[in-house]
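Once you've had a glance at the structure underneath, I'll fire off some questions.
Only a single protein chain was left out; the remaining protein chains are all shown in position.
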Amino acid sequence: MTQSYLDLRQKTRERDRSLRDKVMSLEEAAKLVPDGASVALGGCTASRTPMAMLWALIRARKTGLTVSRSIMSTEGDLLYASGLSRHIITSWFSQGIVWGVSKVMRAYTESHRATFEEWSHMAMGLRYRAGAMGVPFMPMRSMMGSGVVDRAPGARTMECPFTGETLLLVPALNPDVALIHVQRCDAYGNAQLDGLSFMDIDIAMAANRVILTTERIVSNDQIRRHPDQTKIGFFTVDAVVEVPFGSAPHECYGLYEPFYSHMDLYAQMTAKDPDKGAAEYLERFHYEPKDWADYLSRIGMAELLDAQRRGSGIYDD
Amino acid sequence: MTQSYLDLRQKTRERDRSLRDKVMSLEEAAKLVPDGASVALGGCTASRTPMAMLWALIRARKTGLTVSRSIMSTEGDLLYASGLSRHIITSWFSQGIVWGVSKVMRAYTESHRATFEEWSHMAMGLRYRAGAMGVPFMPMRSMMGSGVVDRAPGARTMECPFTGETLLLVPALNPDVALIHVQRCDAYGNAQLDGLSFMDIDIAMAANRVILTTERIVSNDQIRRHPDQTKIGFFTVDAVVEVPFGSAPHECYGLYEPFYSHMDLYAQMTAKDPDKGAAEYLERFHYEPKDWADYLSRIGMAELLDAQRRGSGIYDD
Amino acid sequence: MTTEPVRTAPPLAAVPAYTASELLAVMSARLLKDGQTVFAGVGIPLLAAILAQKTHAPGLTILFEGGVIGPFVEAGKLPPSTNEQRCTRRANMLVSITEVLLMLQRGYVDVGFMGGAQIDRFGNLNSSFIGDADNPKIRLPGTGGGNDIASLADMIVAMKHEKRRFVEKVDFITSPGFVDGSDSRARAGLPAGGMFRVVTDLGIMGFDEATKAMTVVALHPGVTPQAIKDNTGFELPVPADVAVTEVPGDVELAILRELDPARLYTA
Partner (left out) sequence: MTTEPVRTAPPLAAVPAYTASELLAVMSARLLKDGQTVFAGVGIPLLAAILAQKTHAPGLTILFEGGVIGPFVEAGKLPPSTNEQRCTRRANMLVSITEVLLMLQRGYVDVGFMGGAQIDRFGNLNSSFIGDADNPKIRLPGTGGGNDIASLADMIVAMKHEKRRFVEKVDFITSPGFVDGSDSRARAGLPAGGMFRVVTDLGIMGFDEATKAMTVVALHPGVTPQAIKDNTGFELPVPADVAVTEVPGDVELAILRELDPARLYTA
């Protein structure tokens, strides 16, 4: 599971890491994710979820992915229901606290049709961080004494050679592909994030391929005016796709909050018969729309305007 | 050397970490640094050096400090010559490449009057990072095969339990006190850095006490308008001192570049007889000035204006 | 994000002036001290922390798992999770999730404060599985940062007091309390932190210094020792001289209702 250093170096060496235009469509970017790949998602819960990219992968009928994220919300349900992934690695998995426990997650895991591999939130973060740093593990001080550690593949305790203390070592996570949605980046993939960065910076460094979706593509000159705001560097990025409202119905910091009515609709659709409800949801919002604008139209213009008004409010006094 | 977790926690627990006014004078802040303490310095080489705070400590005739920094420039010489510290832990130690090897460093180390403990630059960074994370070590992949590792106290190799590879473990560095100079912070110690952050964020998290000097104290409201720009949090900070040109004759990003003529003067003064030259320099610029403004006056107004003009130029097109 | 929300029924003791959730929030808030740093989950913990800020602890610092330090949440705009932009309102600092959890590990946090779905005699919490982990009756959302917080900070847990929630042994330890009691927590690799208080709609519980078993510290007005024992799935000692809490005050209740006018968390 943990990649040897030489393997990791070799994969990185083979990538074209130069400053070059990487702009493409969602459909082209989807081709960069092979069936069966391990994929990490940026954002957290209902925030900066790379929804448009997942939407494209579901439409492309990809299968067999192993998908990791700090915390999974509705996108986790859709991964299971579409067959895009039946193995999810995360620390918490449900639509969100106000909507209670996910019925779809329960249906798939309790029937053993899918796996939810649970790690503590810090362990997820440190697994990505080890991957970002090019070392095979990180030492940490939680998870021990719990049932979580017993079920976490690869986690192991060690006696610290400096202090004699018991530490937990968690294995590096170097996903094949990372999908990250950002507020803005340039055509080369220099991304500047506003607000909460979650685990995205480590994920981008850890992955062997990075696909950025972005609300806006800006000029390289604009990026260079504030280089200390660049949080993901072009040399880690392999594809750039401009997708306005690319996290909908989740939020994108400073631009739009979650589309709450639509989130409620999703919860209602999946409440009674999760399998049927999720299938219907996928049909209506993923398979049928002719393009991303059509997807947004089906969510609804009033919803979009409301989410945008609330989103930009974070900068109001 | 490596602090046990319970010791580290206890020290942190005893600190008042609340949101409160911490503004004081250089002289008051100097009292927070006991003789013999281990002290980490922010910045790197001739950039954002906490020069004013060191100046105050030298004037307060403190002694016996163990001082660490990513890279030491002229402030290292002054630590040796003033007796403030005779044990320096760093990765590179000399005024700067253009001035060649430091004569003062050579005089003190070659005569065994002082110690220069050498670690690789990444090892310095990872030692602070381990300290910042609250773990006793970090694994890394350099220093091995060199003479540096043999002389680095506490560094040890391990066989990775995940990959079988040989890794180096470097021990956490949790300094008693960190001295960090920033462009701006509020009275509580929320600091926002522009440009290069060096190792300052990790140092602030790792230390058991943090003294910030700042070019300007701004309102907490101003900080809260851009919370994602806060790089050092108030809860790690114990003292805030406003000192304009607090890194002079070194640089502070976006505000002033190094005072090159003065740096040349220092090199000249210490070139022939390093002991005598450094003593004279200390007398003239550290012991004699009646206050910080007098120190700056002795460096010279024209020098200051020139450094400031060059410094602000980084934002010009 | 730690556990499912505490959706409580009307309080057992007949005090119609406030709901069980309001009682929980008020009692929890009073446990927080001015100047402390508290790592709070959404729901009752967040409400309680803001209530404390607006009453006796104006210098309380709140941390959210999303990477937020020192925010001031606006009345009527409670965040739906600790990882969304509403959490960042007027914050002092935003960092990554990993960084904010590492601050906890480094020791900068005084109190971890979360809700609970199932707890046992030694304060272990379960938010992962009801039934056998390999073949669960219910797959719950999991730990989130709950495990990290419980492993590294002094804990306050706010939850509804029901026999099915207060069990002899949790089905699964998601977030460790004192594990098997006495020094087993430290022996497992967790020398710092541990359960401090469990606040319920019936009373406030602490833990015996030696055995680390749960014990009652105070009862809410109108709650008898027998009532709390009857609602607990294990032997819960009630000292003869047990304290009785003060009922929620009008100011406390008014603040809570202003914060959560839609009654998302306090119904």
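Going by the order they are written in, the chains are A, B and C; count residues from 1 in each one.
Just so it is clear, contacts are C-beta pairs under 8 Å (C-beta built on N, C-alpha and C of every residue); 3 or more make two chains touch, one makes a residue touch a chain.
If you're wondering where the values come from, they're calculated on a predicted model, not measured in any experiment.
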Which of the chains on display does the removed chain touch in the whole complex? A, B
Cross-chain touch to the chain not pictured, restricted to B:Trp55, B:Phe235, B:Tyr253 or B:Tyr281, is B:Tyr253
Using the touch definition from the top, which of B:Asp77, B:Asp202, B:Glu215 or B:Glu303 touches the missing chain? B:Asp202
Contact partner of the left-out chain, one of B:Met144, B:Ala271 or B:Leu305: B:Met144
Using the touch definition up top, pick the residue from B:Tyr5, B:Trp55 or B:Phe116 that touches the left-out chain. B:Phe116
Hidden partner interface residues of chain A, rising order: 5-6, 8-9, 12-13, 16-20, 132-135, 188, 190, 205, 220, 223-224, 227-228, 230, 233-236
Across the whole complex, list the residues on chain B that are touched by the chain not included here. 44-47, 70-71, 90-94, 96-98, 100-102, 105-106, 109-110, 116, 118-123, 125-126, 128-129, 140-148, 151, 157, 165-168, 195-202, 251, 253-254, 257-258, 260, 311, 314
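Note that only the chains that are shown with their structure count from here on.
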By C-alpha centroid distance to the whole-protein centroid, which chain wins? A
Counting C-beta pairs in contact, which two chains come out on top? A-C
Can you work out the whole-Å distance between the CA centroids of chain B and chain C? 41
For chain C, residue numbers touching 2 or more other chains are 68, 88, 94-95, 102, 105, 191
Among the residues of chain A, pick out those that touch two or more other chains and give their numbers. 140-141, 165, 167, 195-197
